[in-house]
Every structure is written in C-alpha cells, then in structure tokens.
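Note that one protein chain of the assembly has been removed; the remaining protein chains are unaltered in position.
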Amino acid sequence: MATAATAPAHVHSGYHEPTGVWSWLTTVDHKRIGALYLYTALAWFAVGGLEAVMIRIQLQGPNGRFISADTYNQLFTMHGTTMVFLVIMPMSAAFFNLLIPLQIGARDVAFPRLNAFSYWVYLFGSLFMNASWLIGAAPDGGWFGYTPLTTYQYSSGLNIDFWLLGLQILGVSSLAAAFNFITTIINMRAPGMNLMRMPVFTWMAFVVQFLLVLAFPVITIALVFLQFDRFFGTQFYQAAAGADPLLWQHLFWIFGHPEVYILILPAFGLVSEVLPTFSRKPLFGYAVMVYSAILIAFLGFGVWAHHMFAVGMGPVADTLFALTTMLIGIPTGVKIFNWIFTMWGGDIRFTTPMKFAIALVGLFTIGGISGVMHASPPADLQQTDTYFIVAHFHYVLFGGSMMGLWAGVYYYYPKLTGKMMSEKLGSWHFWLTFIAMNLTFMPMHWSGLLGMPRRTWVYDAGQGLEIWNLVSSLGAYLQAVAVILGFWNMWRSRKAGAVAGANPWGAGTLEWSTPSPPPEYNYAVIPTVTSRYPMWDGGMQATESSPKSAKELGIPMPNPTIKPLFVALFMTLMLASMLLMHKGMPTAAVAGIITFAVLMTLSLYSWLLTPLEDEH
Amino acid sequence: MATAAAAAAGVVGHGHPPTTTGLEHRKIAIWAFIGSECMLFTSLISTYLAYKGRSVTGPFPHEVCNPPQCATTMQPILDIPVTSVSTFVLLMSSLAMVMGLAAVQNKDKPGWAGTGWWARIQESSRIWIMMTAILGATFLGFQAYEFTSFVHEGLTIRKNLFGSSFFTLTGFHGAHVTVGVLWLLTLYAIDVRRGLGPKDALLVDIAALYWHFVDVVWIAIFTLVYLIK
Partner (left out) sequence: MPADSRLRRLAQAALTAALIGLAGCVQNPNSVFHSRTDFNRDVTSLFTIIIVMGTAVFIFTEILLIYAIWRFRAKPGAPRPEQVHGNTKLEILWTVLPAVVLAVIAVPTVTTIFKTQARATSDAVQIEVIGHQWWWEFRYPQSGVTTANEVYMPLGKTIDFKLNTVDVIHSFWIPALGGKRDAVYTPNSGWLKYRQSNLWFTADSTTEDVFNGFCAEYCGTSHANMRFRAMVVSQASFDSWIAQQQKPAVYSAPAPTPPPAPGRRAAAAAPATAAPATASFIAFDRAKMPAHAVPRTPIPASIHYDTTLVGDPVRGATLTASSSCIACHTIRGVPTMQAKVGPDLTHVGSRLTIGGGLFPNDAKHLASWIKNSGAMKPGSFMTTLGVGQYDPKSKLTLSFGLTDQQIADIVAYLQALK
C-alpha cells in the first residue's frame, strides 16, 4: 500500500493529480481506484504466496512437523480463499476499473462513488477475514467449505464465522462493481463504439459482470443458510432433520463453476489485447472470440455437478454433466487456436507482457487438457480430491489467470504510471515465474496419480511421493523469488523507469490515445470511433499531454467524497458484530449490529442526498 | 443527468456526453440489480421446494398430521384466505405505485387528469406514494401476524426444514418490502420538502421498478408456497 500512498510524478503532463492520503481515501477517479485495487490485491498476493510457501515447507518431506495440522488446515483454506477472492478477482477488478472507461471512450464509470464503495468493501472485507489470524482462528473449512464440516456442530470456533461473513462482505463488493460496469459498458460508449468494435478486454469484462450478477446471489444464499444454521439454529444443512447433505455442494458449485470463468476470462481479455499489439496484427476471429466467451459463460451454469462425481449421483446425472463439461471445452479450444493464429504471420516482439501472454496460451492448454481428463466421471473418480486436481487448477489459475494478469501489469503499467517497467528485470521475472510454475505444479500431476489426496497435512514415507513433493517445494521457493523480482520491478520503475509516451507499445486500441497517465477526465474531447483498432487505422491520434484541468475545460467531474468509505466500514462492522454472538455476548452483538446498521444507513442517506458533482 | 446540456454542448467539453442507449444509467443499473435479485429468490424458492415434504417433524405446510406421526393432531398451518388478502393488498400497492409515477411524470401539466375531485387525487403524487407505502406496511403487518401465529402453533425457524426454509424465504421477501417502504417514505419526504416533478421521474421510476419486482416475487411465492400443495 505504500506504493499507492504517493502518486507518481509526471512531468510531461500539465494535469496534476491531487496527492496525500486524504485524496486516496476520498477518490472517485476510476484510475486511482483501479490502482488501489491493484496494489491491495498484490499485497494479498504476497500473503497468499507466503501461505503457499509454508504449505510447501510442511510438505517438503514425508511426515513433516513444520506446522501443526490445525495451522496447516487454516493455511490451505486461506491460501485458496485469498488467491480466489482477494487476489485474482480484485486484480481483474483493477483492470476493469483502469481500462473499461478508457477503452470505450468514457470519462469515468457510470457510478463513481459506488465504484469507490466497491473498493472499500473489498479492502475492509479482506482485512476482516485476515484479522482471524490475529486470534489464531483463521478459516479452516477449505475454500469450498463443505457442510456439515462447516456447521456449528463440527466447527464451533470463530474460524468458519470469519470465512462466511467475510465472503458475504466481499460478495457485496463484487455485485456493486458488476452493476456499475454493466451500466458503464452499455451506456457510456463513445460515438461509433458499437458492441462489435469494443476491445476484447472490455468484452470479456462485460461477460464476467453478467456471471458475477447471476452467480453471486447463489453463494450469498448458500452462505445465508450456513450463517442462519450457525447463528440461529436453522436446519438447512442438518442431515438429522432430513436436510440434504449435498444442498451446499449444489449451491456452492452453481456459483463455483461460473466463478472459474470469472477468474479466467479477464486474463483472456488482457492477453487478447497484448497478442495483437506485439504481433502487429488484429485479433484473429474477433467475433468468434466474443461469441465463444458468451457461450462459455452460458454453458458455465450447466456444468456445476462435475465437481461432485464422487458423491454418487447415479449414471444418468454423471453422463449429463460429463457431456456438458466436454462441450464447454470446444469454445475454450477455439480461443487457443485464435490466439495462435493472431500471431501467425505477424511480426512478433518478445517484450515481457508478450512473454507472459504466450505463456498463458501454452500453460492454459495444459490446464484445459487435464480438465477434459476429469470431465470423464470414471477417470475423475481416480483424480478428484488428489494432487492431480491441484495441479490442474493451478495450471488454469496460475498458468492462466496469473500469467494473463502479469501480462496486463507489464502492458498497462506505462498507462497507469507514465513509466516503463524494466525489460531486463521483467525478463528475469518472467523466466523465473515460468520455470518455477512448472517445477511446482507439473510434479503434482504425478503425486496425485500416485495416490496423494489433497489437503493432507502429512504423507507417509515410502509411498513414492518424496521426490515429487520435494520438487514442488523447491519450485514454490523459486516462485517466491520470482514474485519478489516482479514487485521490485514495479517499485523501482515508478522512479527509474523510462518515460512512456501515450502509446509506447504501438498498440491499436482507444486507450492508447490518451496521455500516460491519463488526466482525470481521460478524454478532453469524447472520441468518435470508426474501427476496432483506431490507433492503427488512423482513426485516432495519440494525445501526449493534456495541459488543462477539467475545470478549465468545463468538464464536470464528480467531487471526492469519504462517504462510500464510511458506508463500507459500517457495513463491515455490522456483520463483524455477529461474531460476538459466538463469544457468549448476544446483547453486545445485537447492540453492535443495530448501531452500525443505523450508522450505515445514515451515511448512505448522506451519500445519496449529496449531488455527485457541482452544479454548473 | 444533464442530457440536455450535453446535447447542447455536443461531444466536446462542457457537460456530460449523451448516453449510448439514451436511457439513464440508474435505469440500466436497476435492471441489472433485478436480474441479480431474481437469482437470489430463485435460490431461496428452489431450496424451499427441494425441502418441501422433507421435514422429519411437524408442523407441515399443508398436510394434516395425526398421531402417532405427530404428538397431537395438526391442521394445515398455511392460512390461504388471510394470505390471499395480504397478496391483494400488495397487488394494490403496485397499482398505487403506477398512479404515483404517473402523477410525478405529469406534474408540469396541471389538469392532465381532467377535472373533479378524482382528477385532483390522481394528480397528487404525495397521496399515491404514501398509499403505496401504507399498503406495503399493511402487507408487513399481515406477515408479522402470520409469523406470530405460526410461532404460537409451534412452527419456529429452528423447528424443522419447513420452518427454516419458509421463514428464511418469506423473511427475505419481507426485508425487501421493508427496504421498499423506507425508500417510498424517503421519496415522500422529498416530495413534501421540495416537490417531485418530471425531472425527478427517474427517482420514482426506479423505486417503482423495484417495488413491482418485489410484488412479482410475492406472486411467485404465493403460488409456489401457498397455493400448490
């Protein structure tokens, strides 16, 4: 967060951003909120990575005693929860914030204050969930928190309460952001920016927002049931009362499978921007890329039970979900080939973002193929809940999402800060990441097929697992070095990086016509778009600087405000107060809930009754 | 939003550029929100239906239960006549909402509804907004009565699967109605303080969309939970 506290200096731009902590707390500028998202998510990436390293130290040799079984269970639960909800999703949100208005030619998002609110809810929710470490009660039910293990009867500590309340809070953040971006993309496109001219990243973001809007309510309800079971004695997950012990699994995975696409599509979008730029060719099969994403999103709601082949759903259900799952492989495969043929016949420059993007194409292919392997239920029975699955989803989420997000970081850092990141350090960062990633996760395919169940604190000696686990652990340590290099590159490039012009990479999409960093209003003149790559087709010229402020230009900009932060804070405290109920203080809990609910409502009224911007 | 100003200024400089669809942002956002709410209630209703008839102990929604299955004889607990009345009340509130929106939209055309006392009532946005809120509150009163009588008959949220899923589903709906009533009262307060006119039509419009949605959800709940045995 220290990086976020001081705004980068930009000498070549006449426009000066406000500085100081207060300006960051009250900002409603989508680019600054994007930066906050990015730096916060990277901080949690470091935490989640540290958790992974501790897991790998424990598993480095058989019968490890580095940490206790309970600590281990907390670590893998929080590693998964952190990487999914606190790293990949918000890092994607960072790019949604930074890029969507720039790519569609808008001056901000539709609801700038709601945007700030989304970020503050994310920050407070993530802090709340991780505060559980301080009292030694971090969530320990696994990232998909299967009942009845997570019901009060089997987990009576605060661990699961932190998890479920934290996820409820984070869900609010994602939903608020989704409404905002849907409206922004539908309603704020510049003249000529029709849907089939939108940059592919914005398209992927658009699809992801619909997935969020439709998938998050389902987990919200699943969590509400769990919350009511734990706090109010309802019986949603009590098998003795006749409840279906699989209800949670169905609800969770109806959310959980679309969630996979929520995690991967933004990275696909970023790569679809990077590959054309450094191949100097437009994206191959733009329309098919768009339609395949829509198809993936649609089919994504019909495959959830492939996470449940081992529960015994019967041959008919197994067949049905196996076939839908295989079907979803087709549009995914199409994307891979379209990317390869984007490069085919091109003039490929191997910059750092391009290396990460190519790595995504290569590594996601592996994750996709192993995914097809467990789309087949009989084969899946031998694979599910083993390290083979761990290998699979790390190829998808690290080899796919994280590689794409790093490509995005290197590609858009100049736009965000006005400085280039070091190519030399970047090259080291990439190759270390690439090698370490494969070193860590490739052996997990073997340890899984050799009979190692996932989420195990120890494994016994003499089972043929020692060598694969040792290699995985060494890979993880190397990965830590790679991440530190990446962070160092981001840090030092703020000062030491070469000054980037408006369009340092020679890219074709609209956002590169703005100065780097863009002024608060992005576009002094709203552009008129005539093609998918206006910077290549001569439709737009780069603006190297914007010497005038919004006021001078007469552009109405939203006023900074602290109110969304307060609403987010009181909402978090309101839900956090529930914890007191399990500490034997029901009165204090109710008092806390009511107090913070009232404060939240008052701040909300105060926010809504204040005009967004000054009257003209 | 200052669409008129933007149109006057063109795409350069002053004011906001026109929206792509010509619709207000908030109108699109409320539709996205309603889409999301649909999934929320779908999950709740599906769970209720999945658990229907699965309770190990009574009270049950429709079934008559005699010893030895139950300790004492139980009558069907859902009171369809009373709930039909509350459903009617909620439906009428939607009608009032429509009238309220029309009154706000036509505020700058005095006499648009014709003449006579009924026309004057039609033109009063305050009456209709307040009436919507009152009808909503009446519905909540019915729900409070229903919940209390269920508890007296031995059905609590902890009692059985029916109790858990019924109270959670109808409770969530009731919470939505409560938010709606607060929203309407806020609009009423604004109307009293500075008067709502056509320029504020959007404010009332999105509240109305929300209100109609909550009403439609209740129709689904009433049909699936109360009427279908």
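Order of writing sets the labels: A and B. Residues in every chain begin at 1.
Keep this in mind: a residue touches a chain if its C-beta (ideal position, glycine included) is under 8 Å from a C-beta of that chain, and two chains touch if they have at least 3 such contacts.
Being a predicted model, the structure only gives us computed values, none of them experimental.
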item: Contact partner of the left-out chain, one of A:V21, A:I135 or A:I330; value: A:I330
item: Contact partner of the left-out chain, one of B:K27, B:R54 or B:R158; value: B:R54
item: Chain not shown: contacting residue from A:G20, A:G136 or A:P245; value: A:P245
item: Full-complex contact with the absent chain, from A:I366, A:M540 or A:M600; value: A:I366
item: Residues from subunit A at the interface with the omitted partner, ascending; value: 62-63, 65, 68-70, 73, 142, 146, 148-149, 154-155, 239, 242, 244-246, 279-282, 284-288, 310-315, 318-319, 322-323, 326-327, 329-330, 333-334, 336-338, 340-341, 343-350, 358, 361-362, 365-366, 369-370, 372-373, 375-379, 381-386, 446, 449-464, 536
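We take it that only the chains that are shown with their structure count from here on.
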item: CA centroid of subunit A to CA centroid of subunit B, Å; value: 34
item: Residue ranges of subunit A in contact with subunit B within the complex; value: 107, 110-111, 175, 178-180, 182-183, 186-191, 193, 213-218, 220-222, 224-225, 228, 232-236, 240-244, 247, 251, 524-526, 528, 553-556, 605, 616
item: Subunit A-facing residues of subunit B, complex; value: 2, 5, 11-17, 19-21, 23, 25, 28-29, 32-33, 35-37, 39-40, 43-44, 47, 50-51, 54-57, 157-158, 160-161, 163-165, 168, 186
